[in-house]
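My questions will all concern the structure given below.
Every protein chain but one is kept in place in this view of the complex.
Chain naming follows the written order as A and B, and within any one chain the residues start at number 1.
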Amino acid sequence: MPELPIPSVGQLVFAAVALFTAISGLIVVASPNLFHNALALVATLFGVAGLYILLEAEFLAVSQVLVYVGAIATLITFAIMLTRSMMYGRTSPVNRQWGKAAIFAVLFFAVLLGFVQGIPWVSNMAELPSSQETIVALGMEFVTTYVVAFEVLGLLLLVALVGAVMLARDN
Amino acid sequence: MREHWSEAFIGLLISFGLPELLATILAYAIGGFLLVFIALNSALILIWITRKVISRMQDRIGPNRVGPFGLLQTGADAAKLMSKEDITPTEADKIAYNLSPILAVFGMVMLWAVIPFAPGIIGADLNVGVIYLVALGSIAVMSALMAGWGSNNKYALLAGFRVVAQLLSYEIPMVLAILTVVLLTGTMSMASIVGFQSLTIAGFNLGFGWLGFLMPGALLVFFISTLAESELTPFDLLEAESELIAGFHIEYSGMKFAMFFLAQFVISWVWAAVVATLFLGGWQGPFVDQLPILGLVYFFIKAYAIYVLQQWIRGTFPRIRIDQMMYFAWKVLVPLMVGLIVIQAIVQKLPVPVVIQYALIFISNIGVVGIVINVLTGYFRNETIRTKRSFQPRSLIGTMQPAE
Partner (left out) sequence: MLSQYAFILILSTLALIVPIAAITIGHFLGPRRPDPVKNAVYESGVETIGDTWVQFRAQYYLIGLVFVVFDVEAIFLFPIAVAYKSPEFGLFQVIATLFFILLLVVGLLYDWRKGALEWQ
């Protein structure tokens, strides 16, 4: 007798979170109201944070919520409100190129699927270290192995601060 | 560390013959429901406290008719709001308008998940608890923006923008103050931070190793930021009645308004509880190791004391202007906290005994307290002079001078 494919709780939760993320993502591109697009984007980012948690990437998940939901989403909403012509909502979600874009999206999906199929996934993962250890290791990595990248990031943030003034002055 | 509440509870349910999965879900659901229930119902007592405290400051008695000491007044108000018409203004953005009050309550309740009430009594002891707090706190920003945008009202939109600007500005000093705590304790878990604040002398836990004693500067900055985050005076320019009528929830009525009202009061208590947890030892206190239930008592006394302090400030201080709000956040609190973090980072790596390190941290914190108090008194002194001058009777002749 073949084994019935009864999904585990983890799989069900994953399916629910993934579905939530995908549907919100669809609303982002399909809704004609710009503000609703931004709200759906927030929901999508929340869903992605949920996926990170399912991958036991706890710190990444809260960072995702803090930076993307708390800051970037607000900034995007501000940007929408700044552009006067866009404030009256209704923009068309399609333009002349949408047919070509759809074909490329499907092709891109096929390529991704091919890659994912090709990877030999490890099915029996060893027990992960506790998240406290993970965070400590992460903090150490920033200032040892990836110290150059870390300082370049600091430089990038400095450039962002300088650029912010330039941008706002133009307005 | 004491075991998490859910372990004993799940064990109990399994002993009733439930399968483990079902027992886990049931235990979490009951725990979660209890948390939501307490979170929402604490609004009844919180609003009563606010009214009583502010009434006393304004030489009034406050609610005293419904129930003993007017305790049931808030319940009566809730019943009234429930029977009110649910009005949606024309041309409102229906989705944003209706989602906003739900999100306000959602964001508030989610914060309760990481507050340690007593040893082992914490919704979810996350290893990233403090960042979770700040991250979920930003749902309030989204909610305000949605209400402001969705109401199709100029005042609401204006207030929404002010809320966002204020919450964003004060989130930075708040995060930096939390960073000083994490730097010292080496953990982001709320329960572990409380555990760090024990003070054991000769095998007896006095429970007075409060971080607030060591870092009064960070405590003060964090407390001021919580006032701004919970939109209380002197940071209530977002709902300034005389300018914006009520704030971003001006167009809401009935239960939707009640949701905003409730979320606002409970969220200020949540921040008070976080101040108590991070800086005043949470449930730590004498004899708490012997009698864990005392922890619950200590925690609630501390949290409510800070809540009353918040309301006291609310009843006393004048409102600040938006430029002052920005100035204070970005030019006073943020530089001070960055300086404090740099000093603390250096001090903690100095090759000297811990006692000297702590002494140096304490001294630098006192400096921060001094500067903040100095800025505040300077501002409020100017404000007092200005107010007095505007009330001074002027002679009619004096004002009728010919133009120069």
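As a convention for this text, a contact is a pair of C-beta atoms (placed from the backbone, for glycine too) under 8 Å apart; a residue touches a chain by one contact, two chains touch by 3 or more.
It should be emphasised that the depicted structure is a prediction, and the values quoted were computed from it without experimental measurement.
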Across B:18, B:45, B:76 or B:102, the one contacting the chain not displayed is B:102
Out of B:155, B:208 or B:358, the sole contact with the unshown chain comes from B:155
Return the single residue from B:208, B:300, B:317 or B:330 that touches the missing chain. B:330
Listed residues A:21, A:44 or A:74, member touching the removed chain: A:74
Decide which residue listed in B:18, B:54, B:81 or B:95 touches the omitted chain of the complex. B:81
Those residues of subunit B which, in the complete complex, touch the missing chain: 6, 24-25, 28-29, 31-33, 35-36, 40, 81-91, 98, 101-102, 104-106, 109-110, 113, 123-127, 130-131, 149, 151-155, 157, 161, 164-165, 168-169, 171-172, 175-176, 179, 182-183, 186-188, 245, 250-251, 254-256, 258-259, 322-323, 326-327, 330-331, 334-335, 338, 341-342, 345-346, 348-349
Even though one chain is hidden, which residues of subunit A still touch it in the full complex? 10, 13, 53-54, 56, 58-59, 63, 66-67, 70-72, 74-75, 78-79, 81-82, 84, 87-88, 130-132, 135-140, 142-144, 147, 150-151, 153-155, 157-158, 160-162, 164-165, 167-169, 171
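Methods note: only the chains that are shown with their structure count from here on.
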Distance between the centres, which are taken as Cα means, of subunit B and subunit A, whole angstrom: 29
The subunit A residues in contact with subunit B across the complex are 9, 33, 35-36, 39, 42, 58-59, 62-63, 65-66, 69-71, 73-74, 77-78, 81, 89, 130-132, 135
Complex interface listing, subunit B residues touching subunit A: 21, 93, 95-96, 99, 126-128, 131-132, 134-139, 141-142, 145-146, 149, 164, 168, 171, 187-189
